[in-house]
Every structure is written in structure tokens, then in C-alpha cells.
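And now, subunit A:
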Amino acid sequence: MNDEFYIGWEAKAAPGIGKTLRKAVVCLLVLAVLVPVLLAMSQRMIGVSVFEWGAVKSFTGVLRTQPYPHLLVPRPGTNDYHTLQSVINSPASASAYHLVAPWKFGLDRASIATFDGKSVSLKGTLIYRGNQTMIEVMPDSIRATNTASTIGLPSVVPLGRQTLLGEIVDSKCFLGVMNPGHLTPHRACAIRCISGGVPPVLLVRQKDGPAIYLLLVSADGKPVNKQVLYSRA
Partner candidate 1 sequence: MGVEYVSVQWNRQKKFYDAVLVGGVAAFLVIFSVLTKVLFPRVTDEIMLIRAFGTGAFLLLHIILCIGPLCRLNPQFLPLLYNRRHAGVTCFLLGLIHAALVVITYHAGSDTNPILSIFVSSPINGSVSSVPFQPFGFFALIILFLMAATSHDFWLANLSAPVWKSLHMLVYVAYALLVLHVTFGVIQGEGSPLYVGTVALGLVTVLGLHITAARREVALDSESRLTPHASRPTESQSLVTSSPTEDEFVDACAVADISENRARIVCLSGERVAIFKYEGKISAVSNVCQHQNGPLGEGKIVSGCITCPWHGYQYQPDTGASPPPFVEKIPTFNVRVKNGRVFVHPKPNPAGTRAKPATIDGSSRREEAHSVTGNSESLVTLAATKK
Partner candidate 2 sequence: MIAAAFLIALGIYLACGLVFALPFVLVGAKRIDPHAAQGPWGFRLLIIPGVMALWPLLLRRWATGVKEPPEECNAHRRAARKGVAP
């Protein structure tokens, strides 16, 4: 019978036990390498989205608070007041940047109501994913550039009733502040963000073709954060 016996406080283990121990240590180290490789490789949720954290830029455009705060920035060459109004009526000629506050908050609409429809400049950090763009606005950085000009609302074009199946995400995280920023692991954060005023977006994934992002609003064009949080399933 092998009568080897392990005593931890002795300087050296018996040869047979030492041999088993070395094998066990090798197995454990293999686990410590193999498991992270397998798990890291099999991640599926991480997409391509960007949060330019630390890189604050200046933006100018027309600020709108309805239905959620956003900034309309004319494409290059369409920079004056009259073209801006036309930009609003034909969105293709402007880029829309959703505006949110730092952390898990949307921009407080009451505090920027005076800028509604006006040309402004602001500082913030860019967030983008696909063709969607957003700015995390630095607090108190919004300045009116042309106090006189006020631009009217775009005309509403009804597209009829549609049934869409998708996931409600908080636009800020999903567009880039957090990647991955959707599904169950992110759910609690999304709920905090939407509760804090970040616009809720319905993300509709298509089999072929890019995902569709639909900003959720009420029938009369108001934010629906509360309804999204307190509706069931």
C-alpha cells in the first residue's frame, strides 16, 4: 500500500503526491486558459457602437424639444435660416442628433424650453451606432446663437398602423455608451435610463438589412417613458 501522507506545513510533499499535485495544477491552469477563451469567443451581444468618451466637441444647429430633445444640424452647405426651415420639412438634408444629459438622464425639457426651435451651439460627447447619432450634452453648455430665429414644427406624415416586434432599449446605452447595452443583462440599466428621461427606442431587428430604430412617442407626440416603464410585457 502506498503510505504517502500530505502535511501542508512540511516543506515538501511526498514524491507521489507531488506528482499528482503537479498534474492537478497543470489541469487547473489549462482551465484558467481554456474557459476564458471559450467564453470570450462565444459572446454574441457585442456590436459596433461608439461613445467618444473624453472627446468633447462643439456642435451648432437647431434645437428641438419635441418629442425628445434633439439637435438638427444642416448638412454642409445648407447653413442659413431659410434652408434650416426647409431642412426640418425634408429631414434628409439635416442630421438629427438626439440630446441626452450625462449619466442615466435625458435632457430636462423644461430647462431648455427657451431654446426650442432656435439656433444653438452646445458642447458634448458623440455617441453613434449605424446611422443613429446622439450627443451627451455637457451641462449648461447650450448657447443660443441667433435669438431671433424660431423655426416651426415639421409636418406630420401618417404612415398608417403597423405591427412591429422588437426590443425596447434605452437609446443612450444602446447607441454606444454601453456595448453590449441591450437584452436581460442590461435590463435594469435600461429601466434606470428610461426612468431618468433617456428616450426609449424600439429596436426592430430585420432578418436581412439593418436594424430599424423607432423613437417611441405618444399619439400626440409626447414622451412615453412612464408608459414604457409601467406597461406589462
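Definition applied: a residue touches a chain if its C-beta (ideal position, glycine included) is under 8 Å from a C-beta of that chain, and two chains touch if they have at least 3 such contacts; residues count from 1.
How were these picked? Simply put, all candidates are chains of the complex that A comes from, given by their letters.
Because the structure is predicted, anything quoted here is derived from the model rather than measured.
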*Would you mind flagging which of 1 or 2 touches subunit A in the complex?*
1
*Name, in rising order, each residue of subunit A that touches candidate 1 in their complex.*
1, 3-13, 16-17, 20-21, 24-25, 28-29, 31-33, 35-51, 102-105, 177-189, 191-193, 195-196, 229, 232-233
